[in-house]
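Here the complex is missing a single protein chain, while all its other protein chains stay put.
The chains carry the letters A, B and C, assigned in the order they are written, with residues numbered from 1 in each.
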Amino acid sequence: MPISDWFQAREERTYIPVDSQRSAADLPDGVWVKCEGCKKTIYQRDFEANLDVCPGCGKHADIDAPTRVLLLADAGTFAETEADITSADPLRWTSGKPYATQLETAKAKTGLTEGIITGRAAIGGHPVVLGAMDFRFIGASMGSAVGEKITRAFELALAERRPLVLVTASGGARMQEGVLSLMQMAKTSAAAARLAEAGIPYVSILTNPTSGGVTASFAVLADVILAEPGALIMFTGPRVIEQTIRQSLPKGFQTAEFLVEHGFIDAVVDRRELRDRVSLLLDYLNPGGE
Amino acid sequence: MPISDWFQAREERTYIPVDSQRSAADLPDGVWVKCEGCKKTIYQRDFEANLDVCPGCGKHADIDAPTRVLLLADAGTFAETEADITSADPLRWTSGKPYATQLETAKAKTGLTEGIITGRAAIGGHPVVLGAMDFRFIGASMGSAVGEKITRAFELALAERRPLVLVTASGGARMQEGVLSLMQMAKTSAAAARLAEAGIPYVSILTNPTSGGVTASFAVLADVILAEPGALIMFTGPRVIEQTIRQSLPKGFQTAEFLVEHGFIDAVVDRRELRDRVSLLLDYLNPGGE
Amino acid sequence: MARAFVMEFERPIAELEDKLAALKRLDVSGEPELAAEIDALQVAIIKLRDTLYSSLSAWERVQVSRHPERPKTQDYIETLFTDVIELRGDRAFGDDEAMFAGLGTLDGRRVAILGHRKGKGTKENIRRNFGMPQPEGFRKARRIMQLAGRFGIPLVTFLDTQGAYPGIGSEERGVAWAIAECLATLTRLPVPVVCVGIGEGGSGGALAIGVGDRLIMLQNAYYSVITPEACSSILFKDPSRACEVAPALTMTAEDLVRLGLADEIVPEPPGGAHRDPASVLIAVREAVVRSLGDLEGQSRDEIVARRYARLRAVGVHTEGGV
Partner (left out) sequence: MARAFVMEFERPIAELEDKLAALKRLDVSGEPELAAEIDALQVAIIKLRDTLYSSLSAWERVQVSRHPERPKTQDYIETLFTDVIELRGDRAFGDDEAMFAGLGTLDGRRVAILGHRKGKGTKENIRRNFGMPQPEGFRKARRIMQLAGRFGIPLVTFLDTQGAYPGIGSEERGVAWAIAECLATLTRLPVPVVCVGIGEGGSGGALAIGVGDRLIMLQNAYYSVITPEACSSILFKDPSRACEVAPALTMTAEDLVRLGLADEIVPEPPGGAHRDPASVLIAVREAVVRSLGDLEGQSRDEIVARRYARLRAVGVHTEGGV
């Protein structure tokens, strides 16, 4: 998907329109969205101008990968890589909904070819490799294609000695690819460890939700780990834990703030400050001379 | 102190003789010691044959450094190094008992020149550098001389690519040398880190008691950490903690067994098995080719 | 062997065995028909088991892999290795008994050993948390990986877990971080790594010590991105359709060999490894020794580069429309 299409893609996102007459191409003043935090209605235009952060309660709404790239990369600098990698259906999965159908639906819905976009970009003038996951695409779960794109992002960063910035959002492994999906955890972790050995910086930004095999692999192997306010970040989902331990979970469990307190995240950063923060971090973290 | 004098030194150790008529050179059958664990009396001869472990309750009595070396090193292999290093009195310390007097007393009492003995030795046929601290010598606290001897042990191990085995027992830093004593923690830790960089194995054996600045430096920077049963191992002593938190401490707090449970020690090993265990460990841990 | 546990699909066998046991309790002297019936039943049991086990479904294999009498990591360690030294603790929080870590000697080779450790019996299982490690277990494993790497000691791992323990403490103490750090360390470890799937191989908790240069799978062991029950729960809001999704998940030893992820399968006797542990232990020993032999003589750089290439090849995607 070329960069020029993204603004359009952004327009096409499906919020919860209070006004169901919403027209995609040209938003009239009367289009509202409802904040999932405080439940108040907000002009969609104001909401988007505020980067989908509720002006009232600060709730960060989920955003898609193209929007994420727009928010992080310096204008006009993003050049997508590996855009032609997409999932095969290696196991011919038909349990529940056939995987092939799910893939087609996801592609049609998102205009993307997979659950992650990667490419070269600049952030605050720093040349980087940038990747952003898109939860709309089968929960941005990590199958072979996502694993391959992430691995290539690490390899590109290594080859060009560019810092890597990855924005995660994922339901975890893509079970429709069975054990091949599990193995992507090892593959991406190996690529991350290899980048670290070469002294190239890697900053990860965990957004809502990041879970399972993505959390337990490349996502947390970064030099600096940032997260958006309120983002849920976990290995095991809360329902499974509740079923196992037969008690309810503490308030705020598995939020970004909870994880900061427990020592796993460097900082919770407001989306509106993310680009500046990443840029500043990259001022400090220079790819070491090997 | 030459190795030949050690057997004699061992005879001269001051247990709590039930029979105060005890003669040092030739123990008659009537000499008993009292176990500090079960309070039962034991023939001293039986007790020593059992390596000062109570045959009844298994309590490991504290032993001195020469005995420790005898128990660990293959017979006749120990060759002391740096025997002529001893403490100066750099601060001319006179608070409480003058340091110079304490040093003289300790030397007279122990026949040692400092709170640690170091040397080349073999354990189960493995050439090693071996060090053992002696609590009788001003609590085997770490002043400049002890720090220097430990540092040289690390350096000798590095130079000759011999594994290092250190047996600790210490009250911590030697306050009579003020901040110079504190800095020995950094010096010995630097030496330990340097040895680790070179891939030379280092096994430490924590014995009763090991505390303060010794615990918080070279003692725990080993590849494998063993401890004797019941040994108290700590950073801060229990009285200071009780005074700070104003509550009493849980049973077994700061014992070797407590530390195993909390993940800090690889194994608690009976003194009677220590030599075999260290030898076996050294079968596995070969000094890596640099 | 006392029959304490019957797997669903072995019910028909169990019924015949009950019948046989009842007959055996009778006095057969002067009752040649009874004796003949006993003989016939014994043959029938063997034949039925052979038939059942000649084509076990994925879900049936999962059940076999979980059989309580199945040989456990501890059995392998005690039987295969001599001079075993357990090394405990993560140097940060605790010692997790669900994860074994140590050193041992196998056929004269000195190796480091890691393994998920299920217990035998309820008490031991509780202490070992049914083989489901918490962050401490993974951090201990990582520490021993690093030790092996530092001293050039090959690593052998035994996989037998449903996965990392899904509890509050696990999340609070960063189980995802602990697993990821294991993976980063293990995938770059400059010594040969041989992994053996002996029973369950559930998700990230298995993977954390399950990536190496060779993967040996017992015939009825599984290795899966998710347990069939959990997968069924997600797809159908109903865990009981595990038998349907198990084959789709490609989790059996055969699946893994077909996908190029496992290198060899150690056959199990009809009825599963617990019916003849000695033969299985011997076969595993042979396979591990052979694998270690194959991996000998490489430089540290070669080992790491080959493992990366092996991992790099994992996965099937479409590229450029192909």
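The working rule: contacts are C-beta pairs under 8 Å (C-beta built on N, C-alpha and C of every residue); 3 or more make two chains touch, one makes a residue touch a chain.
Note that this is a predicted model, so its numbers are computed, not measured.
Q: Quick one: which shown chains sit in contact with the chain that's not drawn?
A: So, spelled out: the chain left out of view touches A, B, C.
Q: Given that one chain is not shown, which residue among B:44, B:67, B:118 or B:181 touches it?
A: Considering the complete complex, B:181 is the one touching the chain left out.
Q: Which residue from C:93, C:236 or C:308 sits in contact with the chain not drawn here?
A: Candidates C:93, C:236 or C:308; residue touching the omitted chain: C:93.
Q: Please identify, in ascending order, the residues of chain A that touch the omitted chain?
A: 196, 199, 201, 223-224, 260-267, 277, 280-281, 283-286, 288
Q: To test your reading of the contact rule: which positions on chain B touch the chain that is missing from view?
A: Counting over the whole complex, chain B touches the hidden chain at residues 84-88, 90-91, 93-96, 143-145, 147-148, 151, 173, 175, 177-187, 189-190, 192-194, 196-197, 212-213, 215-221, 234-236, 240-241, 244-245, 249-250, 253-254, 259, 262-264.
Q: Over the whole complex, note the residues of chain C touching the chain we left out.
A: 91-93, 135, 139, 173-174, 177
The working rule: only the chains that are shown with their structure count from here on.
Q: Touch graph across the chains, line, ring, star, complete or other?
A: Here the contact pattern is a line, an open path with two ends.
Q: If I average the C-alpha coordinates per chain and also across every protein chain shown, which chain's average lies closest to the global one?
A: When every chain is reduced to its C-alpha mean, the one closest to the whole-protein mean is C.
Q: Average the CA atoms of each chain to get its centre, and name the chain whose centre is farthest from that of chain B.
A: When every chain centre is compared against chain B, the largest gap points to A.
Q: Taking each chain's centre as the mean of its CA atoms, how far is chain B from chain C in angstrom?
A: 43
Q: Could you give the separation in Å between the centres of chain A and chain B, each centre being the mean of its C-alpha atoms?
A: 54
Q: Just give me the whole-number Å value for how far the CA centre of chain A lies from that of chain C.
A: 34
Q: Could you check chain A for residues that touch two or more other chains and list them?
A: There are none in chain A.
Q: Which chain C residues sit where two or more other chains touch them?
A: none
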